[in-house]
Every structure is written in structure tokens, then in C-alpha cells.
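Complex shown without one protein chain; remaining protein chains in place.
All chains are identified by letter, namely A, B and C, in their written order; residue positions are counted from 1 within each chain.
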Amino acid sequence: MAVYTPSGRARPHGSGFELGVWYLMRLSGLALFVLALGHFSITHFFFDPANETSQWIVDERWGSVLWRTVDWLLLTMVVLHSFMGVRTVVQDYTHGGARTALTMLLYLTGIALFLMGTMAVMTLPFPVK
Amino acid sequence: MRYLQYRGGEGMLAWAFHRISGVAIWAFILLHVLDIWLVGANRGLYDDVLKFYASPVGRVGETLVGAALLYHALNGLRIIVMDFWPATTVFHKQLWYASWVVFVVVGLPGAYIILRPIWAGAS
Amino acid sequence: MQVDLRILRFDPERDAAPHWESYRVEAEPMDRVLNLLTTVKAEQDGTLTFRRSCAHGICGSDAMLINGRNRLACKIRVDQLGKKITVAPLTGLPVVKDLVVDMDTFFSKYRSVMPFLIADSPAPERERRQSQADRARYDDTTKCILCAACTTACPSFWAQPSYVGPAAIVNAHRFIFDSRDDAGDERLEILADKDGVWRCRTIFNCVDACPRGINITRAILEVSRAVVERSV
Partner (left out) sequence: MRIDHDALVIGAGGAGLWAALELARAGVSTGVLTKLYPTRSHTGAAQGGVCAALGNQEEDHWEWHMFDTVKGGDYLVDQDAAEVLAHEAIETVIELEHMGLPFNRTPDGKIDQRRFGGHTRNFGEGPIKRACFAADRTGHMILQTLYQSCIKAGVQFYDEYHVVDLLFEGGEGGDGGRAAGVVAYRIADGELHTFGAKAVLLATGGNGRMFSITSNAHSLTGDGMSLVYRHGIPLEDMEFYQFHPTGIYGIGILLSEAARGEGGTLLNADGERFMSRYAPKAMELAPRDMVSRAIYLEIRDGRGAGPKKDYVYLDVRHLGRAVIEEKLPDITEFARVYLGVEPLTEPVPIQPTAHYAMGGIPTDLRTRVVRDEANTVVEGLFAAGEAACVSVHGANRLGTNSLVDLLVFGRRAGREMAAYCRAAEAPSIAADVEEPVRSELEALRTRPEGESPSALKAELATLMMDNVGVFRTAKMMATAVAGVAAIKDRYTRVRVRDTGRIFNTDLLEARELGYLIDGAEAMASSAIARTESRGAHSRDDYPERDDVNFLAHTLAYRGEAGPSLRYKPVTITRFEPKPRTY
């Protein structure tokens, strides 16, 4: 917390980071409302997991640039949102060194996951028609 | 824990569910990104995973994930509405009830669709 | 009627840990919990310790955890609680003795948000003018009696005692939205700290606990919106 100085005005310690996280959670939340709910609906209501073999994914879904983009956006948003969300939870219930360590671990996992997801969505060759 | 003594109202429940659902979906996302990664890395394994998703246990799990996601999304919207229009906090309980109405209206048919193959005998 | 009163007692000079004690007290439905505590202290156990002063909800001395919610003992009636009543000190502040908690950090957080008017223009001969609408803008948050019921009901504060807490934000709001004040920016800067407004998760326990009926969450969100608007 900022320390009150009797001379009159306090010396603020505010940084833009938390504000940024606040924005991020709201904006990515809004995006996910469409992307995540949409994704879940499509994969469960319009299709059924029983039919969604890897072949289907590669042929049908990732056959189009549009779907790859949508999926990659979903991935980006979900990783950002959920990892920053869990960061909040971690920062709420941990203190000191444990907090720093867990937060770092979280960030690393997040990055790793993001890379793996991107690899899957973006690097597979398009099916030859 | 002494904190459990506190009898919170709707707001506290809304938050607790939001937090729990958020972390639950996060945990699922960890798995889910991994399995998608398998599409590129090891297709065979991925198809096995998919079989699990299509199994009765997998379907119940999917339904729970869907419920968590739906609750979290609706309540997330409620939070965002209050964030940008603070005057709506006066109706925070009503907003929460409303989100439950949507939850039920959308969620029940959704659950039915996902779970039906269990007893209908999936292909 | 007879009321079963359970009180979480702790005397640092005698007890290793807090423990529950039960008392049977004769009470009227319109009696308040403070009456019960006073009766126990006068007739059953003089060592029972709690703060009180005004006895009508205006000084903020006797906020405590009553039947699972933060209430002023002098304002919550027996008929609102029933025949079984449990009383414990506020959660999240160090217990000094029985129902008395150490309020120092609470007040230092209050002081940290510059809770005083800073007007840069020289004072006029007469009053500074303020329209009725401008006066109404911050009316709700002028009602705070610094009882700490809100802050100690907040799960976010329990988790992170460094959170400046709803009470301090309410008092910052009181000045940020006062048309006569010129230091809103500095207060917003303070509250944009990681222990500032962002720690509020719109849990609303504070609003439920506030004996003055202040819409605290609204005030907090108005402040965070002001921080956001200032940044764009």
C-alpha cells in the first residue's frame, strides 16, 4: 500500500499492470463468451465427440483458414484468461516465496501450453484435396 | 477454517462458484490443449482419448465441464455488466437469479443432447 | 424468552486458544445483541470484553460476527436472529481479547487513501458553492462510521490482509466524487495499486454487512471505473 505522508499528499505506488490484467480478463472474457461457448456448442451439440476423430479434425475443421484462425484465437484467449485467472487465485492464497515460485511456474506452463496448442492448430499441413 | 463460519449471501456464492468453475475449466483446458496437441504429435493416442470423451463417464465429465463453463460465462457477463454500469449492483442478486434461469434453459437441453447417446446406444 | 448465547472467548492472559462459551439469557424480542452482552457481563461473567459506546448504531464500536454475519451488536435484534445466537470477533483482524480486535491496521488503511478534502483553489470568503446534484453524487459514502464490518466480511481481505479494503475505498470515493476536491487523481493512483480496487471480486458481503446501508460495491466499482477511464 501507498504510505501516507503527513506533509499532505501520499506517494502513490500504482502500476499499470493490474489495470492491464483487469482489462484483459474482461475483454478476453467477452471474447470467450462467443468463442468458448461457440466451440463447446459446435463440438457437442452439432457434432458428437464420437464422430470427431483426428481425421475429422484435420480434414474438416482445420481444412479452412477461417477455422484455424478461430481455434487459434480461442486458444490465445483461453490461455491468457485462464492463466491470469488462476494467477489471481494463486496470489490470493499464497504468500512470499511460494507465491513467486507458483506464479512463475504458472506463467511457464501457460507459455508451454500456448506453444503446444499453436503447434497443433497452425503447423499441421493442410490436407491435400 | 474460521472463514467457513461466514454466512455469505448470493454475492459470495456467485463468487465462490465463479472461482471454482474457473479453476475447474482451467484444469480441463490443461488436458484439452494437451490432447489437441496429440492430433499433430500422436494421432492414434488422440483417437483413444476421443473414445474416452465419447464414453459414458467422458460424457458426464463433458457435461460438468459444460455446466461450469456456462455458469462461469453467464456470471462473468454479470460481473462485466456491473463493472461497466456500477448502478446495476443494486440488482446484483436479480442478475444472478437471471443467469441461473438462462443456465437452466440452455443447460438442460444441452445436457440432454450430450448425455442421450449413453442410453440411446451411441454408434 | 430464553436465548442461547454462544460467544467465542479468548483471554490472552489465560487461554492458549479461543474457545466457545454458552450462556442462557432472558431477553425480549426487541432487545439487541448488545443488551444480551451487557446482561451477561453484568450478571454472569464480568470478564466478558467487548467495545460499545453509542448503543444506537452510530459510533461503529461494536461490529462483530453474529450468527455468521457481521453486524453491529447494538443494531441487530433478537427477533431477527432467533433463540440461538452466536457471537464471535470480526474475522481477519488480530483478536485482543474476547470480542475486541486490533483496529490499527484498519485505520492506517483508511489514512492511506488521503481521506480529507484537498482543494487547490484559495478558500473563498463564504462557502464553496456546490449544486444539489453534485452534493448527491457522493452522499452514500459520507455515511460511513468506520466500523470495519465491511472489510472484515470480505473474503478477498481474509485472503490478502494487504487489501486496502472496502471501508478505505468508500472513504476515498467520498472525496474523489466531491466536486470541491482536487486530489482525485492521486487517490485513484493509490487505489490502482495491486492492493487497491482490483482486489474487489464483487462478492457483496460488504454491502450485506454495512450497518449504514451503503452500496459499497457500487462505490468500489465507480472508483475502479474512474481508474479505467483515467487510463484511456
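Here are some notes:
The rule is short, and it goes like this: contacts are C-beta pairs under 8 Å (C-beta built on N, C-alpha and C of every residue); 3 or more make two chains touch, one makes a residue touch a chain.
Since the structure is predicted, the reported quantities are computational estimates derived from the model, not experimental observations.
Along chain C, the points of touch with the absent chain fall at residues 11-14, 30, 41-42, 45-47, 49-61, 75, 77, 96-98, 100, 102-103, 107, 111, 114-119, 123, 126-132, 135, 138-139, 142-146, 175, 178, 180-181.
We take it that only the chains that are shown with their structure count from here on.
Counting C-beta pairs in contact across A-C and across A-B shows that the higher total falls to A-B. The distance from the centre of chain A to the centre of chain C, with each centre set as the mean of the Cα atoms, comes to 37 Å. With centres defined as mean CA coordinates, chain B is found 16 Å away from chain A. The multi-chain contact residues of chain C, meaning those touching 2 or more other chains, are 224.
The residues of chain A never reach two or more other chains; the list is empty.
Contacts from chain C toward chain B in the complex involve residues 65, 67-69, 88, 91, 153, 155, 158, 201-205, 207-208, 215, 217-219, 221-222, 224-225. Partner chain A is touched in their complex by these residues of chain C: 108-109, 111-114, 118, 156, 159-160, 162, 164, 183, 186, 188-196, 198, 224, 227-228, 231. If you check the complex, the residues on chain A that touch chain C are 1-4, 8-10, 12-19, 21-23, 91-93.
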